[in-house]
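To start, the structure under review is shown below, and the notes come after it.
Showing just some of the chains, left in place.
The chains carry the letters A and B, assigned in the order they are written, with residues numbered from 1 in each.
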Amino acid sequence: MQIGMVGAGRMGANLARRLSRAGHECVVYDRDADAVARLESEGVIGAVSLEDLIKKLETPRAVWVMVPAARTDEVIDALGAMMDADDVIVDGGNSYYRDDVRRAATLAARGIHYVDVGTSGGVHGLERGYCLMIGGEPVAVQRLDPIFRALAPGVEAAPRTPGRAGEASTAEHGYLHCGPAGAGHFVKMVHNGIEYGQMAALAEGLAILRKANAGAIARDSDAETAPLVDAEFYRYDIDVAEVAEVWRRGSVISSWLLDLTAGMLRDDPELSGFSGHVADSGEGRWTVQAAVDEGVPAYVLTAALYERFSSRREGDYADKVLSAMRKAFGGHQEKLT
Amino acid sequence: MQIGMVGAGRMGANLARRLSRAGHECVVYDRDADAVARLESEGVIGAVSLEDLIKKLETPRAVWVMVPAARTDEVIDALGAMMDADDVIVDGGNSYYRDDVRRAATLAARGIHYVDVGTSGGVHGLERGYCLMIGGEPVAVQRLDPIFRALAPGVEAAPRTPGRAGEASTAEHGYLHCGPAGAGHFVKMVHNGIEYGQMAALAEGLAILRKANAGAIARDSDAETAPLVDAEFYRYDIDVAEVAEVWRRGSVISSWLLDLTAGMLRDDPELSGFSGHVADSGEGRWTVQAAVDEGVPAYVLTAALYERFSSRREGDYADKVLSAMRKAFGGHQEKLT
């Protein structure tokens, strides 16, 4: 089928490519004309403006928006003003699900359908396919089924879950209609929350392995340094890159994140190319907020988020308060190690 | 090659089967004669006592001990008394790595080698193979290489990590010599710590999804109940079993634990067959202790462990203290929901 794509950055370009390769007609617009030109050479139809994009699509139209979160509202507003009743706007970016609820209501007043799609897969999605979590009215989601199917990894991407029988569900293809407007981004939000937790679990574990030789290293012995009890039990020089590799086969923690980590550690076991300032991009925060609102104790997901804050030294003032208190009650001077 | 196996429970029996199928000669002893008899019908040689097992092995012998942690020392002591210099004792159970250090030193005095093997794979290991993390002297570990190779999943169990070239390392086969005595169980310990974290991340996320309809449920409005802000944003009925399924393909969090979870949720989305009392079996605790000793902030792994304590209501007294305080300063009566 035919679909418009607004945004030809890292994600949008690959979505267009994957759709085009699957035989769908993809019309693409991006402010960066070069990005569009590159795609045209790969069988995609270019557009020079939003108006042009709209003109090149047959009704009822479907336009997939894939722009940075900060620009999504502006693009959707512009599209909404140009499009007609029964057209569909898809937001495939990392929107906050509450914005979906608002947008869907606004567009519904004009008869335009709004579909939110949480998209996981990163830079590997072009080859592996994308995992799609979808929210919106059934009629619109249904209409886009060929698009979703082409983007998703397909059933063969994983062995069938024991107990499942008959025709594969869409989830088994790698896409799922999760509920009304916002449901797709809600599920994607929690997905990213879990991702933060999985990443942190692995990172902490590797850090513990890496310091398994702490007992072999000289250590100050003064009142400001906790003694290492049982230093003789921390004398291992663990090759963390090989450990990550061995865990990939047969272990309970084998996972795609582990596969990627094994690759990074093989290239640079010291990870000397990184400073350790870890960004967070919204979903982790919203997941914590949902946990708090719902009253679900999410210790792990929250700690994983906070570790990213800590990595950027956002906790510095609190640390200074602690140092100040220690000086006040115990006369402790800070020790700079 | 030939190897003795002490313990024919869930794990030991499957190890013996996998070794036997690979063409190794496996002599098995267990206090439970029926367990041994069952294995004899599958091509394994049975022994009626530890003495008998030792007698049936040619020197230098290798005996793999696979008994519950509480019985391991007793079995190793008995074996140590019967075995000869240059023999090898392997502990494949869930020992604390510090016990390995002690045992290796004791046995070394008699010239017996001690090898500790952390074994991951659970009930699926027979078919999938086991991930093996190994500690001990190179000479002994080297000698057992055919055994480890037969138990491990093999290179084909995962796509090769990009950047790796040449002959596959043992880690790529699924087994790794991690260092001297205790190193195997140290790495296995951290592996399980990570496992706790991965599990908790997934469990918390699914719990948040499951309560995504909290806003649609009537709620008390009294001074003892926090109001649900923005109830209109919590009106989704998410099918968590289908969500777990869709995440298996293409998503960043795809993993073996997710595969298993998708299976459990397909069978019983409410998980009504479980009470939620979650055991912990040592490695999670030791991982936290290592983190504390090394000074590595392991917020996530520790929270994952504590959630298991909480699940068993180990925090009850602390909760009562909180209720008592609230009554003391605010006159709050407990509300039993």
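Criterion: a residue touches a chain if its C-beta (ideal position, glycine included) is under 8 Å from a C-beta of that chain, and two chains touch if they have at least 3 such contacts.
In this text, all values refer to a predicted model and were calculated from it rather than measured experimentally.
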Exercise. Quick one: how many copies does the complete complex have, if 2 are shown in place?
Key: 4
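Heads up, the rule we're going with is that only the chains that are shown with their structure count from here on.
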Quiz item: What is the distance in Å between the mean C-alpha positions of chain A and chain B?
Solution: 29
Quiz item: Across the complex, what residues on chain B touch chain A?
Solution: 97-98, 101, 120-122, 125, 128-133, 152-155, 157-159, 161-164, 169-176, 178-180, 182-183, 186-187, 190-191, 193-198, 200-202, 204-205, 207-209, 211-212, 214, 226, 228-230, 232-234, 236-239, 242-243, 245-259, 262-263, 266-267, 287, 290-291, 293-301, 303-304, 306-307, 310
